[in-house]
Every structure is written in structure tokens, then in C-alpha cells.
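As you look at this complex, bear in mind that one protein chain is not there, while each of the others sits in place.
Moving on, here comes chain A:
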Amino acid sequence: MLKLNNVTAGYGSTTILHGISLDVNEGEIVTIVGGNGAGKSTTLRTISSLINPTSGSIEFEGRDITKMAAHKVVELGITMVPEARQLFPEMTVLENLQMGSFTKVARPRYKEKLDEVLTLFPRVAERLSQEAQSLSGGEQQMVAIARGMMSCPKLMLFDEPSLGLAPIVVTQVFDVVKKIAASGTTVLIVEQNVFQTLQIADRGYVIENGEISMNGPAQELMGNDHIRKAYLGI
């Protein structure tokens, strides 16, 4: 479904990703794990075209999206729930959700999707007319995920959705990601919460200094000595 071939990318003249290759098959939950500054967010930003690769290529459903504009990528069905939520702070929760279904593809399905996300997130439903910035961190994360779902994605990218949340909320977030995947959306998730992520994922990639250092089925990675030492602290 998604295929990165030897992608290099960075900011200005600094190269951060040094030839990343990875693929995600339809229906999978794939995770990218790695330490701070390894290039996880940069990888997701490159996939959603907020940054353009300097070399290599990205394919989605057989189409070359390497140089496509970010707003076009969304229309094709790739939606990112970005790091630190990035809500529209002075818009209401409902308006944030409305922005989620901005594309031509999503707009006709607005009502249906709204029902779906409000059933999934009853707490969000209670706060529709509040400004997004007035919500708690956990509530904001739910809105960010709901907003992403509104655009009817085929592939959803999550960038550290559990960051800064209380353990009980973290568990809720992982439950939601599992539900989204179960309903047929393919998931690529970046996390520092390596243990919980590997538990829900099918496969994983380990990224170190902008390079993939290891990959394989989630079970295998969980048993790997290097990973147990470096990321699981066992």
C-alpha cells in the first residue's frame, strides 16, 4: 500500500533521513520505534509531504506521491495525526472536526463520520462548542484523532499519540488505535511507548540516526536483545 524507497530528506541543508526504505501493507498496523531525534517524525512528515524528499521515492497504492503537495496526499487517503496534536486552538472542537472533513472526498460523508467519531469519543461529544485550547491534554488527543478520522483515511499516520498522557489515557489511546485498525484503516504509528506499541502492531521498524537498523514482526522485535536493552529497559 505504502512504499518508501531509499528516501533521504531533511530540513534546509541538514539531511536527517539517510535512505529510509519501508513498506506498509493494507490492513496492517506497522510501527516505527526509535529514540529522540532519530527521525521518526521526519519520516511521517515526509510521507505526508510536509517535507519533500531530496532523493528516493514514495509510492501509495501504486502511485508516485514523492513530489505531491501535502493537501493532495490527504485527498488520496493518507492522514496524519501529528505530534503534539496541533489542533486549531481558537476554533471550537466541532470546527476542528469540520476541518477534518475538508477534502472533496470527505465532505459528502461528514454527517456519517461525525456520528462515528462522536460514538467512539463520548467525551469529545460533550465538548463540541468549547475552544480546542481549553481542553485537557487527553481530550485534545482524542479530538486530534477524531479530526484525522473525519477525512476518511485509508492509511492513518500517528505521531506519538500517547505523549504526555496519564497511563490510563495512554491505554485508551492504544485501544482507539486498535479499533481504527479493526475497522479497516491501515495504521503506521510512531511511538516511544515501545512495549505497548509492539503489543498492538503486526510489524515494526527500528530507526536510529535516520536509518532503519532493524525490522521484523512485532513479536520478534519484542524478543530481541538489543531492543529489550535500548527501548524496553529490560
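One rule holds for everything that comes next: a contact is a pair of C-beta atoms (placed from the backbone, for glycine too) under 8 Å apart; a residue touches a chain by one contact, two chains touch by 3 or more; residues count from 1.
Methods note: contacts and distances are computed from a predicted model.
When the unshown chain is looked up in UniProt, the name that turns up among "Chemotaxis protein CheC", "Cytochrome c1", "Secreted protein" or "Branched-chain amino acid ABC transporter permease" is "Branched-chain amino acid ABC transporter permease". Considering A:Ile16, A:Leu87 or A:Val206, the position touching the chain not shown turns out to be A:Leu87 (whole complex).
Per the touch definition above, the residue from A:Thr43, A:Thr66 or A:Ser151 contacting the chain not shown is A:Ser151.
Mapped onto chain A, the interface with the missing chain covers residues 48, 50, 69-71, 74-75, 79-80, 82, 86-91, 95, 98-100, 102-103, 106-107, 147, 151.
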